[in-house]
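Working notes, beginning with the structure itself.
One protein chain is absent from this view; the other protein chains keep their places.
== chain A ==
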Amino acid sequence: MVNVTADSNKPQEKTVNMSPWAIARRKFFRNKLAMISSFFLLAIMIVSFLAPYITTQDISRVNIGQMSLEPGGEHILGTDKAGRDVFTRLLYGGRISLVVGISCTALVILFGTLVGSIAGYYGGNIDTMLMRFTDFVLTFPFLVFVIVLNTILFGIVDGLWVLIAAISLLSWGGVARIVRSKILAEKENEYILAAISIGCKPSAVIIKHLLPNVLSTIIVQATILFATLIVAESALGFLGIGVPQSIPSWGNMLTASQEADVLRNKPWIWMPPAIILTVTILSINFIGEGLKDALNPKSFR
């Protein structure tokens, strides 16, 4: 009995002077699945971004002598129909997929949070206008927009950035709505009135007081978005309207499976990107779940 109370006292002592963030961090570190997923994702990122140091194979040169080689020997994962090393393309492809995923997520979160927090904080006409605009963007046909933008900007801007811009410009609406509704609820708290009455500017009220308190929602949204956007990039790549075909990405690599012969008889060409894509998305989702648990608002009150 004595032991039990002594034990149960220990963690409480530790919580003293801990910011809600520190508490959340500790909770997250205790979540095994989320931690394993984090390490996995980190590993994928490191390996992808260090691709030029890991493999020296050329990613784009067509090699007629080595078409569709099975895995083994010089090519660990074999070669594709143009004779390019699958392993090398997988690494470089991860780089592109992750860059697209990360930059789109960052831009979408940034823009969505900006619009949502301004609309939610000011309310009234500003809110009405911004939300009308958001609705308009949300109803925009995504594929058409991407194709049109790609065509207009083809050759003027690097294809990768066109894709990132197109995805970002069309995807912030959901975040804006969620952030707005969170801000609307949060600003009813008296600490917001307190912040105004101690002379904080509206920008300070939003940045210092409102956003930190809706940040948990934003972070969870970001993980969901990150997974969704990587899939979106792959889907566009698969359809042939994503990243230019000359650049390898996981989506572009999957395009090969459109051929029945490749799909049935040469799984080493499309299985690696499919598997790595699936596992990456899964681990991002596990991280998201872990964050959601750790950032439970109960630990903030």
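We take it that a contact is a pair of C-beta atoms (placed from the backbone, for glycine too) under 8 Å apart; a residue touches a chain by one contact, two chains touch by 3 or more; residues count from 1.
Note that in this section contacts and distances are computed from a predicted model.
Remark: of the listed names "Spore germination protein", "RNA polymerase sigma-70 factor, ECF subfamily", "Glutathione import ATP-binding protein GsiA" or "non-specific serine/threonine protein kinase", the one matching the undisplayed chain in UniProt is "Glutathione import ATP-binding protein GsiA". Annotation: of A:P52, A:P141, A:P212 or A:G240, A:P212 touches the absent chain (contact as defined above).
In the full complex, chain A makes contact with the omitted chain through residues 15-21, 189-191, 193-201, 204, 209, 212-213, 215, 300-301.
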